[in-house]
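All protein chains but one are shown at their positions in the complex.
Each chain carries a letter (A, B and C) given by its place in the written order, and its residues are counted from 1.
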Amino acid sequence: MIIMKKDATPEQVQHVVDEVAKVGLRTDVSRGAYLTIIGLIGDETKADFTHLAALPGVKEARMIEAPYKLINREYSSAYGETGTRVVKIGDVELGGDEPVFIAGPCAVENHDDLFRIAEKCRAAGAQILRGGVFKPRSSVHSFQGLGSAGTEEAIEALTWLRDAGREFGMPVVTEVRGEAQVDLVSHYVDMIQIGARNMYDQDLLQTAARKKLPVMFKRHFGASIEEFLCFSEYIAAEGNKDIILCERGIVPLGKGKNFTRYMLDLAAVPVIQKETYLPIIVDPSHATGRRDLIRSMSLASIAAGAAGLMIEVHDRPEEARCDAAQMIQPSELKDIIDSARQLRKIAVK
Amino acid sequence: MIIMKKDATPEQVQHVVDEVAKVGLRTDVSRGAYLTIIGLIGDETKADFTHLAALPGVKEARMIEAPYKLINREYSSAYGETGTRVVKIGDVELGGDEPVFIAGPCAVENHDDLFRIAEKCRAAGAQILRGGVFKPRSSVHSFQGLGSAGTEEAIEALTWLRDAGREFGMPVVTEVRGEAQVDLVSHYVDMIQIGARNMYDQDLLQTAARKKLPVMFKRHFGASIEEFLCFSEYIAAEGNKDIILCERGIVPLGKGKNFTRYMLDLAAVPVIQKETYLPIIVDPSHATGRRDLIRSMSLASIAAGAAGLMIEVHDRPEEARCDAAQMIQPSELKDIIDSARQLRKIAVK
Amino acid sequence: MIIMKKDATPEQVQHVVDEVAKVGLRTDVSRGAYLTIIGLIGDETKADFTHLAALPGVKEARMIEAPYKLINREYSSAYGETGTRVVKIGDVELGGDEPVFIAGPCAVENHDDLFRIAEKCRAAGAQILRGGVFKPRSSVHSFQGLGSAGTEEAIEALTWLRDAGREFGMPVVTEVRGEAQVDLVSHYVDMIQIGARNMYDQDLLQTAARKKLPVMFKRHFGASIEEFLCFSEYIAAEGNKDIILCERGIVPLGKGKNFTRYMLDLAAVPVIQKETYLPIIVDPSHATGRRDLIRSMSLASIAAGAAGLMIEVHDRPEEARCDAAQMIQPSELKDIIDSARQLRKIAVK
Partner (left out) sequence: MIIMKKDATPEQVQHVVDEVAKVGLRTDVSRGAYLTIIGLIGDETKADFTHLAALPGVKEARMIEAPYKLINREYSSAYGETGTRVVKIGDVELGGDEPVFIAGPCAVENHDDLFRIAEKCRAAGAQILRGGVFKPRSSVHSFQGLGSAGTEEAIEALTWLRDAGREFGMPVVTEVRGEAQVDLVSHYVDMIQIGARNMYDQDLLQTAARKKLPVMFKRHFGASIEEFLCFSEYIAAEGNKDIILCERGIVPLGKGKNFTRYMLDLAAVPVIQKETYLPIIVDPSHATGRRDLIRSMSLASIAAGAAGLMIEVHDRPEEARCDAAQMIQPSELKDIIDSARQLRKIAVK
């Protein structure tokens, strides 16, 4: 990591970049409001930090020990007092003082359901609309989302999602499940979601990152926090730091019943805040798989310091083609959002 | 489970007990403020519920499907509106509207430290005093608590604990690690703690339960929630329902660093509330092992609905002989308790 | 599942396929040496099995309860006495009486190393050559395989691999890490590998399956056996049953050191044999990450009934750019292969 002096010139920055290139490393230049920081991509041990520290315009040059370097908390000085990067999705700011709520149905199923649910989510206080078009499913015999039915159906579903967002003033997010979908999806959404199952898919991460849209990146249910952050680094290394991390539960263990689909690891929220400057949100719907646990886990997430929540909502869950058991009513969403906002003021000072 | 009519006579209750005994089952009679309920201990399939339902004074008789029968939520009608049993430890009520805070040092090390810390915990708002005398330790080469140094030392440490509690108006709790300690410990404390490592020790559970003191029972770090509840049943089957369950984290998984000692499973809080009438508290100190995470995990626990918290406190952690890294200052405790009380009002309605 | 009579005509088979299509399901027709079996793809509850059973040429029609239908053991009657499908990779048969050994370096690094190691693996008794061109890596700062350096480098590395295989009479296998690599890789190899990290990547699975080459499919380290088999079904549903399953360890758990990279789940070998007709092999190299455990875990795998092993080999591990700690010498490979062949005769009767 190389921190430039406040008055460093673009030429001095370029000179540092050139010097680093000589030992075969790439660079990542972050121009924050406060500081310009140059990250190194590749094997840092090849760099001569004593030499780099002596270059004109350089304030400080040192190796970052953690395996996630570009997203490391050591960069947080670039992000002002809270040390958290504020990511803009459309005109919604995530990572600041107010928690942000993402809501919508599990899957985009048809125009009318989507618009009706979107309107109700907006009225309940949600700021970003979600809806799955390409659904990752455990069984090839299950509904895979309209996106998998053919290109035309994918375009239709994505158009509904975009239009519902515009109609009700909400930026939209949907998941890409494979590299081949990134290009198409990026024309319709304000944020790209990479799901838990694809966390380790470094080629998809890089392809998505290059679209220069914010990326919501979910932790795999078999991944340690360290692995999660290491893979976030694949997105950052493409020059895209607009990353929103999302905790959504890890695999349960133990003999006998655990009562929830996954196990929500809420300590991940403050831990990740201490390790990186990226904002972290929580998805209580997939973590628990149970409607009757969404409220308590949502409030617990906010109390733990989460920058936002993503919650699945449906006003007629019995008609939904997936995840019916975990979707809550818009009225419950409103209650959760109201309580969460009050709670945040007590929890985060 | 057999629910007696409100006006059932003691003779009618006894008659049911006798009928059940004929098929080789034991009974557990709960006389609540509202109802008398008779639980069956043993293989319920041997009972003829049609016959039992027809006995005089019986309102309802049915099999409980879950493997934990005596602590099952189906009994909650005996506990009024909230359906949660309020457990009295000394004169502190745990399980009601207000959250309860248990605090104190990891281990009782000497008279002065204990009294000084107890006073500060009390001033910070804690209601129950904790302190380990018999410490479960992973290494035989580490400090095992004063209790393991000999009977005299054990008695001295237990006396300090009891006296510190009296001095500052706090009931006290300490852990029993083995059956041989139960008798001694029960003379000095207001509540017996069974630690996570002993959760599966059914003989210790039964021995402790017979002392008719409240039992704080911690989930093993390798146990599913179902197993945890099944073992609670060993305590209840001795006729002791004054059980406080405690979630304290389960073993982490995944390759690479997880940053915390264990993984706190906060969804266990609402799940357990839906499965049993017993109150559940959280121990964020052992779950995380990190002082800087105690506040966020404490507030998250209360937001999830926990009936209380147990937190390790030391004003000079650098002098502590165990768990120095996870003990917080009394001033931090005060801040947590104050925030938690406010938060509870928003979270639990 | 619909089993046709031995003398069923192609017209009768087509008639069944057409009838199934009427309720919106796709079909998968397996023409074994013994029987023709028609699998249904999609929601089987839509099919009227009584009607289908009555069609001309149909011997039996019934629903398969398990979520993996096309690879289900119930089809094993199509595979003769052992009930295991023999998969041909080039001219090597995997799944029969003799265990098959896949060996080679972790990564293809240069022409000379590859050819030298391939020759030694062949001499040691290995039948299939492995070598990574696109390496999945936890850190963007690490060596990603020659394939990630550019198209030219990828082609060069793949050519070396193909040529080394031809030179020493070994079919070759390499991993595809993303959909974009499938087309290129399929021109050079005899079998496509889908790595553990991509197990949940259903789009990659389908893309690879369509190449009609055998697919070696590795279990994710966070996946239950049931999930592993469910995702195998994505490959089978493309009409490609030449699937070789591979157990390679799951994430360790517990506080403290576990001494191996992952935890090898050897019971998965006989369990999978009882659930599906697909052959299963073991990769002890990635499971343990330790050279000194490869022999014992290789022999244990064969004793458990594995149809083969994949082992990383390097004669100068200190020069390797990845996984140096787990690669064994060719001489050790020879010892393992010899012992494994003897052992197989005792273990599998």
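Assorted remarks:
Going forward, contacts are C-beta pairs under 8 Å (C-beta built on N, C-alpha and C of every residue); 3 or more make two chains touch, one makes a residue touch a chain.
What you see is a predicted model, and the numbers here were worked out from it, not measured in a lab.
One of C:297, C:310 or C:327 touches the chain omitted from the figure, and that residue is C:297. The chain that is not drawn here is touched, among residues B:69, B:85 or B:261, by B:69. Residue-level contact of chain A with the missing chain is found at 138, 221-222, 251-256, 261-262.
By the touch rule set out above, chain C reaches the unshown chain at residues 222-227, 230, 250-260, 263-267, 269-271, 274-275, 287-288, 292-293, 296-297, 299-305, 339, 342-343, 346-347. The omitted chain makes contact with chain B at the following residues, 41-44, 67, 69, 136-142, 144, 177-181, 197-198, 200-204, 207, 220-224, 227, 230-231, 233-234, 237, 250-251, 253.
Convention: only the chains that are shown with their structure count from here on.
Superposition on CA atoms relates chain B and chain C by a rotation of 180 degrees, given as a multiple of 5. Taking each chain's centre as the average of its CA atoms, chain A and chain C sit 33 Å apart.
Put simply, the C-alpha centre of chain A and that of chain B have 38 angstrom between them. Listed for chain C are residues 138, 221-222, 251, 253, each touching two or more other chains.
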